[in-house]
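One chain of protein is taken out of this complex; the other chains stay put.
For clarity, chains are labelled A and B in written order, and residue numbers in each chain start from 1.
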Amino acid sequence: MATAIDELVALPARQVARRERLRLLWRSPTFLVGLVVVAFWVLCALVGRLLVPHDPYLPDLLSRLKPPSAAHWFGTDDIGRDVFSRVIVGARGILTVAPLATLLGTVAGTSIGLVAGYFRGIVDEVLMRVVDAFLAVPVVITGMLGLVALGPSTATLILVIGFVFTPLIARTVRAAVLAEREMEYVQAGRLRKENALYMMFVEILPNVLGPVLVEFTVRLGYAIFATATLSFLGFGIQPPAADWGLNLHDQYIYLTGGLWWPVLFPALAIATLVVGVNLLADGLAQVYER
Amino acid sequence: MMDSSKASNAGIARSVPPASVGEVRDSVLEVDDFRLAFQVRGRDRNAIRGVSFSVGRNDSYGLVGESGCGKSTVALAIVKYLPRNAHIQSGAIRVNGADVFQMGNAELRRLRATTVSMVYQNPGAALNPAIRVGDQVAETFRVSGSHRAEALARARAMLVKVQIADPDGVMRRYPHQLSGGMQQRVVIAMALAHNPALLILDEPTTGLDATVEAEVLDLIVALRKEFGISILLISHNLGLVARMCRRIGVLYAGRLVEEGSSDAVLSDPRHPYTVGLLRAVPRWGTSKSHGLLDTIPGLPPAIGANIPGCVFADRCGLVQDICQQQEPQLFELDGGRTSRCFFHEKAHLLPTVEAGPKIASRAMAVGAPLVRVEHLSKTFRQDGHPVKGVVDVSLSIRPGEALGLVGESGSGKTTLARVLLGLTPPDAGATIDIEGKALRPQISDRPDDQIRALQMVFQNPGGSLNRRHSVRRIIGRALTRLIGLAGRAREQRILELAQSVRLDRALLDLWPVQLSGGLKQRVAIARAFAGEPRLVIADEPTSALDVSVQAAILNLLVKLQADKGVTYLFISHDLGVVRYLSDRIAVLYLGRLMEVGDAETVFQGPHHPYTEALLSAAPILKGEARERIRLHGEIPNASAPPSGCVFHTRCPRFIGDICVKEEPPLAEQEPGHFIRCHHPIEELRRMQRPAPAPATVPGEPSR
Partner (left out) sequence: MGRFLLRRFGLALVTLWLLSIIVFVAAHVFPGDVGRRILGPFADPAAVASLNHQLGTDQPILSQYWSWLSGAVTGHLGTSLNYRDSVASLLGRAIGNSAKLGVVAFVLVVPLGILGGIVAALNRDRFLDRFITVAGLSAAVIPEFVWAIVVIILFGVVLRVLPVTAQAPEGSGVLTQLEYLILPAIALVLVLFGYIARITRAGMIEALDADYTRTAVLKGLSWATVIRRHVLRNALLPTVAVVASQTGYLIGGLVVIELIFNYPGIGYLLFTAAQKKDFPLLQGGVMFVGLVYLTATLLADIAYSLLNPRIRYGSAE
């Protein structure tokens, strides 16, 4: 009597697909470029202080606002600090705040999305109204409001940015949960009289992790954007940190006078980091979509 | 060469030099050694491995196969509408002599507009939701140059031709405002607008209710006669193909393995695959007491697999060495038949896979019922209106039996199941008992032993298993939660359960996505049986599976019932499957029970007029000749049911006022046989007596 082993789909199908995907990943130009850029900045964040030619915090009033030269590759800023060194070291602040804030937002947003999507009814309505209320105001404004209320510091910055991203992620997760909820395995769980926590976190959550991960990588880019913006406005990372946004905050008034270098290079640093993260995320999405 | 006017089409007589023996001259469609591959993740994977067949003028050809055999790909290739990663490797497809693959864009468009039309499943999706129906149908006429007013008039005429009662009303509406059957008629109207030479139908009635399906098929047959169109029907449903097509081709793994007239092929198959397929389908009139269904072991080869010999070799019971080494050529048999098998004469000697004695039913006719339902109703609120899903259903389910629940959409069968399971509460006034003890409406109120006692197997095996849990975990969790087993005892029990559903232990550590549909369903069954249930509700458990796999699952269910004495509530729309599996049958229409009785009695007659129509509508392979009963009109909306007997608007045995004013009770007209009809049973018996050999041509309505 034949057993059902004859019906076996090629056993390593899943492993083969994974290997193929990894191979495609390494071949994808977007992924590789993104990886290089992000790796570079991470390196700067970690050991930048040791590699820079000048002390990024030391003012030198005799060399104020000097254009780029052999001694100062990116020129000097308005109190004579070397722009190049400040750009390199500036990676640290933003790369501390943004990932932590994104993580906070993802965890909070996922939990809210799970609860709202699973219970539906009045719980869902209330949660979604609150989410809508937050989403009705642009991120920058909510950020400013939050930081004015709580007082600016690195900790509150992480808190506020994470908080601001929670509603967006909650909405995406909720949509994914609503779709999963209709699947029969959820009903099968109900037929076993499983409690709500089990259903949400053991049955449903593993199936919505895909979108969550995608959201995380996308939000990371936006978190960098938000951190830089808030710092530029003076509400974010506080002096004397060498943060890029803060640099721009200090130096942009000189732009109209034609002194572009203390402004351009931090701006480009922000741009490249953000684009790098984005390319990374895009490369991953491309491969996992096919 | 290609001309859009019909007259020219008829006048063309292509003289194509015969490429192979047995080719039909003057054919509308010629598929000539067509090979195709799909590029997936950087590699070419063979899908169609050399298919050749032809469809003559005014002929009907059925392409049959299970999922993955490539039949839909062939259909789309005929109109050259293939996905971007499809590569045509060689061969030609000629329509009226012209090779589609060589055509330029303008020619192709003309071909699609006037010569070949397609109708496929899910008509709702085939219509643009943002454009009115009338405009969409008229568009087919505007393509050939009619101006707006003329196109609309012709569209209206077309809608009348497809037997739509209110063409003006329908033309004004949007697709989502029409029922499924109506939508399919509209699609057919568009397809036949230009009197094409060839009509391709790809699973045209999958998803439609049985009675609606019958009407649509009759319509196609009638129109075909009137317009003189050739038909290529693609389906996995052998009964459907038998009814509609003169010739049949069996497709397996992208290769045509047998071809011939459908009568000949289906009664005397000459290829082991066809033999296996036919054995797997529950024949009309057979039930589980006649024996298990036969199955085809193994799985079809994956797309892209490299197969040196016969494509069917690794599943064939007649396989010899030569089959693995060399691909068999197409053998010519008499009567215009072909078979791609070295041993075609011995095909019928294919050894059966399922051996074993006949299974005796353990249904107990007397004694206390297992589940008793009294006055169960369920009302929903939809857009502010109350909708009655289930109306005053009283039923008892006997221990050890298989009760088949039959009904079309809106019948309430799924709602009934959900209420029983506690997933949704019934209206007040219902009593539900299991083993004499009351069953609380909400699952959260039920004690653990009742939770264990009632379990379900779902329709969609993919959705019913958590994609992120391994098989072991899925079964193990059920054991933990329902019985409280842990540790070694649980591991032991997992193995036992796996064995009882014939699931190899090597599969326990895999994820559902790595399993085929049939295997997934076995896991789902193992999970349902984990707590030693008393009643298992199976909601269309085999509808999503291929024919051969379906047979295996049905056999499994039968065996489990014999071994464990479990009771089934079996929901299905497929009457052949219901008849095979069930001891008793309950028929639902618009939430009301129309008939309850022993399976044989209900099927043989006399039976309720609705049951009569359902039976008449089911496409069968062969068996007793039946009078064709046709129901007219659509299934009424549950929010506005007809007065009196809810079936009176479509009843072929309508009496008169009494049916409109008074709802008949569900009366026990014979011992154990309940019918809800104003006709006494003797009257029904007289009216439903099978007619002598029909004088009318089969396929035409008998009234």
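Structural remarks
Following the convention adopted for this analysis, contacts are C-beta pairs under 8 Å (C-beta built on N, C-alpha and C of every residue); 3 or more make two chains touch, one makes a residue touch a chain.
As the structure is a prediction and not an experimental result, all values here were calculated from the model.
Which of A:Val36, A:Ile141 or A:Ala155 touches the hidden chain is settled by the complete complex: it is A:Ile141.
If you put the hidden chain back, the residue from A:Val186, A:Val263 or A:Leu284 that touches it is A:Val263.
Note on the undisplayed chain: of the listed residues A:Leu22, A:Ala71, A:Ala155 or A:Ala271, the one touching it is A:Ala271.
Residues 79, 81, 84, 109-114, 117-118, 120, 122, 125-131, 139-140, 143, 173-174, 176-179, 187, 190, 383, 637 are the ones on chain B that touch the missing chain.
Contact between chain A and the unshown chain involves residues 30, 129-130, 132-134, 136-141, 144-150, 221-222, 225, 228-229, 232-235, 248, 252, 255-256, 258, 260, 263-264, 267-268, 270-271, 274-275, 277-279, 282.
FYI, only the chains that are shown with their structure count from here on.
Mean C-alpha position of chain A lies 49 Å from that of chain B. By the touch rule above, chain A contacts chain B in their complex via residues 1-11, 13-14, 17, 20, 24, 183-185, 187-188, 190-194, 203, 206-207, 290.
Within the complex formed with chain A, the chain B residues making contact are 41-42, 297-299, 302, 315, 353, 355, 421-423, 443-444, 446, 448, 451, 454-456, 458-460, 463-469, 477-478, 481-482, 502-504, 506-507, 510-511, 513-516, 518-519, 522, 524, 527.
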